[in-house]
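Let's turn to chain A:
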Amino acid sequence: MSQLVLTQLLAAIPNKPPQPENALSLSFRAGQMWGILGPNGVGKTTLLHTLAALKSPTSGRVELNRQPITQLPRLTLAQQIGIMFQEHQDGFPATVLESVLLGRFPHLSPWEMESEQDVALAYAALARLDLMDFAQRPLNHLSGGERQRAALAALMAQAPDVWLVDEPTNHLDLHYQVVAMGLLAEQARQGRVVVMSLHDVNVAAQWCSHVLLLYPDRPPIWGDAASLLTQDNLEPLYRQKLAMTRLNGKPLFVPVA
Partner candidate 1 sequence: MLDVKPMSLSSRYSMLLPLVILAFMSLLSMVFAITQGSVSLSFSAVWQALLGQGSTLNQTLVVELRLPRVMAGFATGGLLAVAGALMQILLRNPLADPYVLGISGGASVAALAAILLGIGGVFMSGMAFIGAVLSTLLVFGLSTRLGSTAPMRLLLTGVVIAAGWGALITLMLALAPPHKIPGMLYWLMGDLSYASTPWIAWLVLIPTCMVLMPLGRSLNVLARGPLQAAALGVNVKSLERLVFLLASLLTAIAVTTAGSVGFVGLVIPHMLRMVLGNDQRLILPASALAGGCLVTLADTLARTVIAPEQLPVGVITALLGVPTFLYLLQRGRL
Partner candidate 2 sequence: MTMIRRILRDVTVAFGLGGWACVPAAFADAICVLDDRGQTVCLEQAATRIAALSPGATELIYAAGAGDNVVAVVSYSDYPEAAKSVTSVGSHTRLDLERLLSLQPDLVLAWGTGNPSEQIDTLVRLGLPVYYVEPYEFEDIARTIENMGKLAGTSTVADAQATRFRTGIHNLRDRYQDASPVRTFYQVWAEPLMSMNASHYISKVVSLCGGINVFADSPRLIPRLSQEAVLLENPEAIVTGGMGEQNAAWLDPWRAFPNLLATQKDNLFFVPPSLIQRPTPRLLEGANILCEKLDIARARR
């Protein structure tokens, strides 16, 4: 059971002077499903990259099971923390299966070939995201939504304890939005940590147990989703007037012109 602990963390957001009152001190615990909400450019992606140790913070630290992530070797880190990027780099030609199989990279030694088990894991991930027919297709022939699913499948094959996901529902149609969020919720239920950035507050309301609200002009707040997702908290977040209703006991927000 892993947990990711942030202490006085200030991510280095490009072109923004650091503000100490915005420092984050919180824990992402196993079984929790966190949604990071905030307007464009507030630093959601930067925060996720900082949590994955791909970017150094301005100050503060991130600890994975009481060890600072900057002190862990990259490969060890990759066995425990996985990240799905919002933008999919084009890279070099590869098939969908090959790219998903690369998710097994942190678990293999240099001389090892992928075992039957690794391949089985990759196929299971492809099946879970309805990509079996695409296995041998070149990645760059896929549509945006298909690539998004392939990236999720790769993360699933990587099977980390901490899932960092940047905008999981991007490019996805309604059906696959549910498939993707269902997959993430299942990971959380199985005792993993799931942290994702979301641009859609209703997705967060529907699926997240906890939220972190990053404001453009005041200190962030975090905690239980049910108590934090209110009109009072969200209207200043998006600087947009909202109307709220309830559906099946969960809040639903609609922007009001």
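In this section, contacts are C-beta pairs under 8 Å (C-beta built on N, C-alpha and C of every residue); 3 or more make two chains touch, one makes a residue touch a chain; residues count from 1.
Selection rule: all candidates are chains of the complex that A comes from, given by their letters.
These numbers were taken from a predicted model, which means no experiment stands behind them.
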| query | If you had to name the candidate from 1 or 2 that touches chain A in this complex, which would it be? | reply | 1
| task | Report the residues of chain A in contact with candidate 1 in the complex, numbered from low to high. | result | 52, 54, 74-79, 82-83, 85, 89-95, 97-99, 101-103, 105-106, 108, 110-111, 113-114, 119, 136-138, 140-141, 158
